[in-house]
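Sharing a structure, written as C-alpha cells. Questions coming.
Apart from one protein chain that is not included, each protein chain of the complex appears where it belongs.
Coming up: subunit A.
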Amino acid sequence: MAALTRRAVPRWAAAALRPMSAARPGPPVTPPSPQLGSAGPRRVKIVEVGPRDGLQNEQAVVPTEVKIRFIDMLSETGLPVIEATSFVSPKWVPQMADHAEVLKGIEKFPGVSYPVLIPNLKGFQAAVTAGAREVSIFGAASELFSKKNINCSIDESLQRFSEVMEAARAANIPVRGYVSCVLGCPYEGKIAPAKVAEVAKKMYAMGCYEISLGDTIGVGTPGSMKEMLSAVMKEVPLGALAVHCHDTYGQALANTLVALQMGVSVVDSSVSGLGGCPYAQGASGNVATEDLVYMLDGLGIHTGVDLQKLMDVGAFICKALNRRSNSKVAQATCRL
C-alpha cells in the first residue's frame, strides 16, 4: 500500500455522539455485551443514503423544500452521516437537479456530516461552491458496469478521480469511495473478490478515508459477503471499510450481520428502504435504516440513532412520495 499522506478526517469523528431518547420503540433490550464475538463492533456508524441513493431511484420527483425538510428531520435522529445529494448532470439524474439549493438550504447540525456524490472535478468544484465539506466518488468492480454506467474503464474512472483527490486534499475535504457490484454485476455476472480488493485498494491508496462496498443488485449472500470481505481486508484496514447492501433478494440484513461479525463497523442504509432497484423493476433496493437500527439495537450495538424519530422521518418521506415504506419495522409499528 502506498505511504499515506495525512488524509482529512470528517468532522463527525471529532464530535460527540447524540444520546438516545429514553422511551423508544425497538426490540427486547439486550445487555451491551459483545454478542458478535471478539471481532464484533460495539458501535456502528450508520451512513444514511436515503436523500441521495434512495431518492435518486424513486420515480416521483421530490420538491426541493421537501428534500431539505427530509434531511433536517434525519439530522435530528442522531444519524452521524447523511448523504445529501449528488452533483451530477440533471440530464442523467433529474431528481438531483436541485443539488446546490438542497446543500445550501439544509441545516448543518454540529457533529453530522453531509457528504455529496461527485462524478468528476467539475462536480467537485460545484459542490465546494455550494458549501460541501465532504464528497463521495464511485468506482466499480466490474469493467462492463463501469463502461455502461459512466462510459469508461475502471482505470480511466480512477484516473479522473485522481484530479478530484488532489483538489480535495488541497481543500482539506474528506473523500469517501464507493465500489459498486462487489457481490455481482448485472452485466458480467460473478465478480472475483480479488478484483473488488484491487479496486478498493486503489481507491484507498488514492486517499479515500473510507471504502463502501456496494452489493449493487443485492444478489450477495452471507457466503459471498464473507469471501469478498476476506479478500478486501487483506488490502484495506478494517476501520476504513463499510458495507452497502441492497435488499433486492431479502439478503441485506443477513449479509450485514456477517460483515459485522468480521469486524466491519460502518453500514450504509436508506430510511424506509427508499430507492428501488433499477435492474429489477418493482423490486426493492436499499436496506431500510429502521430495520438495520432494530437489529443493531437488539444486538446491544450503539448507533446513536433514535428509532422512533427515524420512523417519523420515514413516514414523512413516504407520504411525500405517496408510497408505502419498505421498512418492515415501520410496517409492523404503524397500525394500518
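Just so it is clear, contacts are C-beta pairs under 8 Å (C-beta built on N, C-alpha and C of every residue); 3 or more make two chains touch, one makes a residue touch a chain; residues count from 1.
One rule holds for everything that comes next: contacts and distances are computed from a predicted model.
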Hidden subunit of the complex - UniProt protein name among "Beta-hexosaminidase subunit beta", "Exosome complex component RRP41", "hydroxymethylglutaryl-CoA lyase" or "DNA-directed RNA polymerase subunit": "hydroxymethylglutaryl-CoA lyase"
Per the touch definition above, residue among A:S113, A:S265 or A:S284 touching the missing chain: A:S284
From A:S113, A:T216, A:S265 or A:T303, residue that would touch the chain that is not displayed: A:T216
Among A:P119, A:P174 or A:G314, the residue in touch with the chain that has been omitted: A:P119
Options A:L257, A:V271, A:V305 or A:C318, residue touching the unrepresented chain: A:L257
Absent chain, residues of subunit A that touch it: 27-30, 35-36, 53, 56-57, 86, 88, 92-93, 117, 119, 138, 144, 148-150, 178, 180, 184-190, 214, 216-224, 226-227, 244, 247-251, 253-254, 256-258, 277-284, 288, 291, 294-295, 297-300, 327-329, 331-336
